[in-house]
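Removed from the display is one protein chain of the complex; every other protein chain stays in position.
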Amino acid sequence: MDVQGLAQQLREAIGDEKVLTDRAQLRTYECDGLAVYKVMPAIVTLPETAGQVQAVVRACVEAKVPFVARGSGTGLSGGALPHADGVLIVTSKLRSILELDADNERAVLEPGVVNLDVTRAAAPYGYYYAPDPSSQQICSIGGNVAENSGGAHCLKYGFTTNHVTGARLVSPDGAAVQLGGKAPDPPGYDLLGAFVGSEGTLGIATEVTVRLMRAPESVRTLLAAFGSTDDAGAAVSAIIGAGVIPAAIEMMDALAIDAAEAAVRCNYPKGAGAVLIVELDGPASEVEAQFEQVEAHCRTAGAFEIRIAADNAERALFWKGRKSAFAAVGRISPAYIVQDGVIPRTALPEVLRRMAELATEHGVRVANVFHAGDGNLHPLVLFDDAVEGEAERAEELSGAILDLCIEHGGSITGEHGVGMDKAKHMPRMYTDDDLDTMQLLRCAFDPHHLSNPGKIFPTPRLCGEVPGRHTGAHPLQEQGLAEVF
Amino acid sequence: MTDAPAFDDHHPPSLELVEDCVHCGFCLPTCPTYSLWGEEMDSPRGRIYLMETGLAGEPMTDTMVQHFDACLGCMACVTACPSGVQYDKLIEATRAQVERRHTRTAVERLLRGTIFALFPYPRRLRLLRGPLRLYQRSGLEKALRRTGILDRTPRLAALESLAPRLGRNVKFPERIAASGPKRAVVGMLLGCVQREFFPEVNAATARVLRAEGCEVVVPKGQGCCGALSVHNGREAEAQRFARAVIDCFDEAGVTFVVVNAAGCGSVMKEYADLLADEPGYAERAKAFASRVRDISEILVELGPVAVRHPLPMVAAYHDACHLAHAQGVRSQPRQLLAGIPGLEVREIADPEICCGSAGIYNVLYPEPARELGDRKAAAVLATGAELLVTANPGCLMQVASSIQRQGGSIAMAHTVEVLDASIRGVSIAGSPHKGV
Partner (left out) sequence: MNDGAVLDDLSKVADDRVRPAGADDSIDGVPPGYVARPSSTDETAELLRVAAHHGLSVVAKGSGTKQDWANPPSRVDLVLDTTAMAGVVEHAAGDLITIVRAGTTMTDLQSALASADQQLALDAPFPSATVGGTVATNSSGPRRVLYGTLRDLLIGITFVRADGVVAKAGGRVVKNVAGYDFGKLLTGSYGTLGVITEVALRCHPLPTTQRVVSIDVPDGEVAADLALGVLRSQVVPSAVEVHQPAAGPVTVIVLIEGVESGLGARADAVRELLGAGAAIGDLPDSFGHYPFGSGDLGLKITTTLTGVGPILSAAQNLGHRHDVPIAVRGSVAGVLYAAMPADSDPVAAARVLAEMRALAATYDGTVVVLTGPVETRRALDVWGPISGLDLMRRLKDQLDPDHRLSPGRFVGGI
């Protein structure tokens, strides 16, 4: 690859200061939120307009060089891990809110706009943007679209895909394509629905149209402390079983509580084996009635302390502990692996028990933080990489946890995405035929395999080939564009 | 410049502290340079990453230094970080290494040399007062502005725009008796820029302390606390200043050392780290640091006794970074202002983001500083307040200059000046700054 040549071309296209080739600078982009994987890109570009994004992609296509998009670099599956012989396209300079159309309940955003800033902009009109990943103060809309990010409130409100009505993207062959817009149900194939969650493999969004939700009349939040995760799990089942769909139900176990306490002094009830944060929102009369039910179910399940947020400040404090949990774990362990498995909610108590057993067997601690309402677990496998063998055991345990999720009919990833981290686990969930079929979509968009190659699928499919067994090295492996696990 | 690893063994940034960073990125939205440029290498996460690569053997290149230098040292990232990364310690150690081991350009060296030959020396600053007054009162200032020379020399323009309107100088006696029953004996740091360019703030500080029952000791011969030197990696120089200050105030035999400049207070509270290696000072520095109080801290600690008279106005309170982020002092100034009848205090949007003053940052890097100043000025003006209250002379000069650039106007005062006016029962005109 002629790095200097391509870099020069890119500089001419988008400006000197937006193309980085200095080693020190390139290195700061070599990982995203999953810092255990690092690959230094050959070139980093920082376009400022949709036209510049397109120019960069076109240059890459012409040079047959792979490209990877990156938003705020907070992803947890290595989706923005650069390609060593590729170009990293960073969208953080595309951060304008192009339009805030309250009358139509829509906002049109550049991909680098920070998730929380959408809600901030919509708030004066009485609206908000519902998908709320814990990293929402920094994660980008473009990143949310790539991963189909969820968040605590997706139990009631859905994920990014349920809130994106349109996108303008640069397809992997460098064309500008508009999918959907402000109105619902665009005719034709729901390519937008496939694009959201495609982890950067089907092109780069340069404009995203999102749905804004009307701020609820009433929000009520409670924090309930239980002796064990079993009890807390029983409360969750009872609440859902009663036909209540809270806006969010989150659970943290004792270890996660400790970490959060150390980080942000959230002051959760002492001695809790598990805490539940349950939030209801909607019309005031509806919320009041359901809140009473929720409280009652918590008590019946054995909550030894229940706190009800008296105002927004207290509510924010309840959430602060939960939202800082991942990063906070850094205080109680030198290293950790965060998982993102999903199980049917009814399997929660059994899976938690089995996970505890597995953790003991492997001699590794696991802190649990999760979206109890939809069975999305985030086990934080804690280890000290300075201790011999501990990293390997942690890795093994992570794999065992994923197996456990699949056994119970769940998923290997609920919201963090497959990226490169879980590509090797895809065959646990899908057959060769399933994966082959999915890749037909990829071939439709990216026949030359340049858009974030090496992500999602363990074995890349050569477009135009007949499905079947491969012998010998895969052509894409030979080209250095892919690895087989 | 060689291919040697970036850092040597003398107090490099700590690998242990670096490894506390889990790469979550929560620091990015509060970082002023990231909010301006959106580039990873000018974010706390990116800078920590550069430190890590340096510790692993990458060389200290011009580029690496450029990104360390661009850091304002505001420590908003420390407040935001859920993992508790002590970025303040990391950047200070890094800057000291840069200062010692990296050769800057000739122009940079000249500029820094001039600044550090001047700012930490009150007597030399005083020599500037005369010419500066002349410049401001004669027609020279207007004439210079009209020539447009300043537009082509951003650093000179920055200095020019920052220079405050000079009032009369103030002389302090060495000991000021308490008014009423004596509750404490406190020493007062006069500072450098504060002393020479905002002497009325020091005067107000002394008056308020006295009114609240403190005997105030203002040791003669006190010098610079070394804040600018610490924040710019000039380790040996900083240690010299620190030792002198400790000697000076230890002699005075005071219970507390009161500081009215946020930057100074934050550094003095860290003297123990600065002098950890020095035999004979390590222990004394620890003891000294534990006695340092910001003026708002000590007043809340003692509890108010002096009667407050009404000050019916609308004020906006600006958190100086070195008070809020570095010292965690946020509630005390607000508490004190809340105790003044008739005074409405409004919050400024995005209070976590630095105004761009950051010590001498606005002189060294006028363009980003100006952008940050403009944003802060807009946020301040948006509150509709008639008075801006803040606790750092640097912030005051920076925001004043930005507001003036935007054609706005607002009175400005130090927290202690507002208290002083209330206690004395006079109205507050605000500090006499240029054009506002």
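For reference, chains read A and B in written order, and residue numbers begin at 1 within each chain.
FYI, contacts are C-beta pairs under 8 Å (C-beta built on N, C-alpha and C of every residue); 3 or more make two chains touch, one makes a residue touch a chain.
Because the structure is a prediction, the values reported are computed rather than measured.
Asks: Checking the contacts here: which visible chains does the omitted one touch?
Replies: Counted over the whole complex, the chain not pictured touches A.
Asks: Looking at A:Val177, A:Ala254 or A:Ile308, which residue reaches the missing chain?
Replies: A:Val177
Asks: Quick one: say which of A:Gln4, A:Asn104, A:Thr300 or A:Thr360 touches the chain that got left out.
Replies: Residue touching the absent chain, from the options given: A:Asn104.
Asks: For the chain that's not shown, point to the residue among A:Gly5, A:Gly241, A:Gly271 or A:Gly363 touching it.
Replies: If we include the chain that is not displayed, A:Gly241 is the one touching it.
Asks: Touching the absent chain in the whole complex: find that residue among A:Met1, A:Ala356, A:Ala391 or A:Leu435.
Replies: Final answer for the missing-chain contact: A:Leu435.
Asks: Identify the residues of chain A touching the omitted chain, counting contacts across the whole complex.
Replies: Contact residues on chain A toward the absent chain are 101, 103-106, 147-148, 150, 154, 158-159, 161-162, 171, 175, 177-179, 181-191, 193-194, 196-198, 214-217, 237, 240-241, 243, 245, 282-290, 342-346, 371, 374-376, 409-418, 422, 426, 429-431, 433-438, 440-445, 456, 463, 467.
Rule of thumb we're sticking to: only the chains that are shown with their structure count from here on.
Asks: How many angstrom lie between the centres of chain A and chain B, each centre taken as the mean Cα position?
Replies: Centre-to-centre distance between chain A and chain B: 39 Å.
Asks: Of all residues in chain B, which touch chain A in the complex?
Replies: 19-26, 28-29, 37-41, 46, 49-50, 53, 58, 61, 63-64, 67, 81-84
Asks: Quick one: which bits of chain A touch chain B in the complex? Just the residue numbers, please.
Replies: Per the stated touch rule, the residues are 22-25, 27-29, 31-35, 46, 72-74, 90, 92-93, 95, 112, 114, 135, 137-139, 262-264, 324, 326-331, 334.
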